[in-house]
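This report refers to the structure that appears directly beneath it.
Here the complex is missing one protein chain, while the rest keep their positions.
Chains: A, B and C, in written order; residue numbering restarts at 1 for each.
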Amino acid sequence: MASPSASPPPATPGLDAGALRDRIYIVIFEAETPGGKLFDVALLWLIVASVVTVALESVESVAVRHGTTLRVLEWFYTALFSVEYGLRIYSARRRLRYVVSFFGIIDLLALLPTYLSLFLPGMHTLLVIRALRLLRVFRVLKVVRMMGEAHSLLAAIRISLPKISVFVGAVVIIALVVGAAMYLIEGIEAGFTSIPRGMYWAIVTMTTVGYGDIAPKTDLGQFLAACLMVLGYGILAVPTGIVSAEIVSHHPVPPPGASEAVPEDDEDRAMCHACGAMDHPTGANFCYVCGSAVD
Amino acid sequence: MASPSASPPPATPGLDAGALRDRIYIVIFEAETPGGKLFDVALLWLIVASVVTVALESVESVAVRHGTTLRVLEWFYTALFSVEYGLRIYSARRRLRYVVSFFGIIDLLALLPTYLSLFLPGMHTLLVIRALRLLRVFRVLKVVRMMGEAHSLLAAIRISLPKISVFVGAVVIIALVVGAAMYLIEGIEAGFTSIPRGMYWAIVTMTTVGYGDIAPKTDLGQFLAACLMVLGYGILAVPTGIVSAEIVSHHPVPPPGASEAVPEDDEDRAMCHACGAMDHPTGANFCYVCGSAVD
Amino acid sequence: MASPSASPPPATPGLDAGALRDRIYIVIFEAETPGGKLFDVALLWLIVASVVTVALESVESVAVRHGTTLRVLEWFYTALFSVEYGLRIYSARRRLRYVVSFFGIIDLLALLPTYLSLFLPGMHTLLVIRALRLLRVFRVLKVVRMMGEAHSLLAAIRISLPKISVFVGAVVIIALVVGAAMYLIEGIEAGFTSIPRGMYWAIVTMTTVGYGDIAPKTDLGQFLAACLMVLGYGILAVPTGIVSAEIVSHHPVPPPGASEAVPEDDEDRAMCHACGAMDHPTGANFCYVCGSAVD
Partner (left out) sequence: MASPSASPPPATPGLDAGALRDRIYIVIFEAETPGGKLFDVALLWLIVASVVTVALESVESVAVRHGTTLRVLEWFYTALFSVEYGLRIYSARRRLRYVVSFFGIIDLLALLPTYLSLFLPGMHTLLVIRALRLLRVFRVLKVVRMMGEAHSLLAAIRISLPKISVFVGAVVIIALVVGAAMYLIEGIEAGFTSIPRGMYWAIVTMTTVGYGDIAPKTDLGQFLAACLMVLGYGILAVPTGIVSAEIVSHHPVPPPGASEAVPEDDEDRAMCHACGAMDHPTGANFCYVCGSAVD
């Protein structure tokens, strides 16, 4: 843990520490330079590899045969990520702000389980939290169209959020009333052992998942379930309609042949250095994705 | 039960009873004043808490340990709601109209089970009907955008209603014909014990819920089921398309930067005092949400 | 069977047979006059009642207790429908054309099972075919908005038909390839006993029905199934998108306040007398709904 923050300062005495820190900063936090892009792509694959390692370790047949290899790999990845975490703290312009930012905390949480597994066996399963770090490296895709797509998707979802909240509220109330009714009608022998379990069944049914672990057996229960399903049709249509409408209305009718130009942000101020989100309005104080402060 | 209707009149002799009644009316039935807003938010949380209490009581492991606490809480909530119901009747401008309105009946039904549970054990499960009262307190959200969203959702659904009726009719006819066919093809050993049960299976399949408690076993039955599923694809697309089209056509292409202004209703006549719904046309006689008369 | 065709001619000697036949024709085949509307509504409820009778008879507990009542009712309904069928043949302008039209055949098929059940027990279950006759009485709704809605729905589906055919073809090819792959991977012990059964599973999965009666058990099979499900997401989006797009493009943006006027067809030529479909183009030779010839 001490090595990363200690190693950069003594390097290259001819270069002053500030310039080195700036260079590390650009490579680690930005994606515009070739070095930064290379770093992000390498990090992306490293994270994928480490997550696959953890996932494989949970498969018993694999763990029995390749357990040692996988543990060694895990410590190797954790060491690399520890160095990277140290470099991030070292080079961040506002260190505390990075540490308490969304991705700063994720970066730390992605390291802890391996170290904790020395004391508490089983903790390393939590390492899948590293998958969340993948969100960060999506910024490497920014220079291509992909990022514009992700942004327009996020925008459509964000604008639809109030409508979706009302919708989720309505779904929960319906699930509560129907779940309680089924608890009264079907009783314990059909699996409706409590009102919360009835609500679980109602949500499984309305979302058309339909496991079948709990299913109505009486005629009245089946009739009520059939009504709920047809109702679920209409309910399912609502979020789809909302999101469709948002996407349609924000990309109305493209003039034929016009490419969807993604304007290049030529200034640094619009980017969040904690998560890489872009397109912040000029006077923005906080990142609209991760909530950390924007310079 | 007697206390709420009795307590308000003797209070504050310096104030005449009509002014007090008006003040109570504004706090309980309206959401524009700070007092009214506070009352609605408090009621919202009280209802949520009482519903959670009833739900928890149905979980056996919780009921065994905390049964007495939960029963006491239930009586506490019921007492509060009884006082509120009394105050509503006392302050309502047209008392009988409130009592027989949609929310007047819900308010009463939300009280009865606790009292009835003194004579008939098990009745208090019906208390989840209190969840329906949550619909009332949605009006507290009116002053924020949320209400506009709920209204535009309701409008889209209401306009689509005739199309949706035809659609539900078609679904029922298909379910009947296919359900009867499966009853003939599969017979009792596969779970198709009657035509209504076959219809239940057809609806479970068409809505893509698919419990699997009843599933075709013969080749012909599985072929018919596969056809029904692919048909279900198209059927599922219809309500989604209808609702999407309505939402799109009623919010066409917003000019960029324009906020969706929710016009303030500056006059009282447009609001339903039974359920809080707004935007009634000038000459409206009945509330378009709850059906109670509008002044 | 002989009674219906025999009874009308001898009636009311003061009225010539042609005028009576015309009057019967208007009542039975058209829905514009009060008598025609009344007839259609009565027929609608009679069909619903007869279908409910058949459905109830299939429920064993009901059949044991009320079997005789239900059989009597069934013969009563069949007698009424036989009379109606006879009157339709008698009054139809082109009798053979009616008999071989879509609804002419349905009308006959709806009668046969009861008579056949005298010789072959169990045949009366086929009586649910009467439900298809409900399609005919939808024309009674024509004078209200409902019919316009049903027509615009049908129009959207009809225009989307070529796209939907390509889509269904693609679904069947994917189901075939994936089903055969799962048959090879999973084998018989997981329920994939043949390629057709594998296709059945693939369709159950792609349509997100997911009974669970057949489910992959090996790692490779589950991986392939997960890929098919995510693919199914995209596949599911296609018919929804098609139908949505049709509905949106045919009801673009209604000018606010404009009622969706359903133009009255003031001439008889535009209506199909076999099924009641309307809005045929002026020179149409065949009904676009049931395929029978139009005058």
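Keep in mind that, in the parts below, a contact is a pair of C-beta atoms (placed from the backbone, for glycine too) under 8 Å apart; a residue touches a chain by one contact, two chains touch by 3 or more.
Because the structure is a prediction, the values reported are computed rather than measured.
As for the chain not pictured, it touches chain B at residues 208-212, 240, 244, 248.
Hidden from this view is one chain, which touches chain C at 162-163, 165-167, 169, 173, 176-177, 180, 183-184, 193-196, 199, 205, 208-212, 215, 219, 222-223, 225-226, 229-230, 232-234, 236-238, 240-242, 244-245, 248-249, 252. Even with one chain removed from view, chain A keeps its contact list with that chain: residues 51, 54-56, 58-60, 125-126, 128-129, 131-132, 134-135, 138, 145-146, 149-150, 152-153, 156-157, 164, 168, 171, 196-197, 199-200, 203-204, 207-213, 236, 239-240, 242-244, 246-248, 251-254.
Here, only the chains that are shown with their structure count from here on.
Bringing chain A onto chain C by least-squares fit of CA atoms involves turning it by 180°, to the nearest 5.
Repeating the A-B interface with over half of its contact pairs identical by residue number, the matching pair from B-C or A-C is B-C.
Put simply, the C-alpha centre of chain B and that of chain C have 33 angstrom between them. Mean C-alpha position of chain A lies 47 Å from that of chain C. Shared contact sites, meaning residues of chain B that touch two or more other chains, fall at 196, 199, 208-212, 236, 240, 242, 244, 248, 252.
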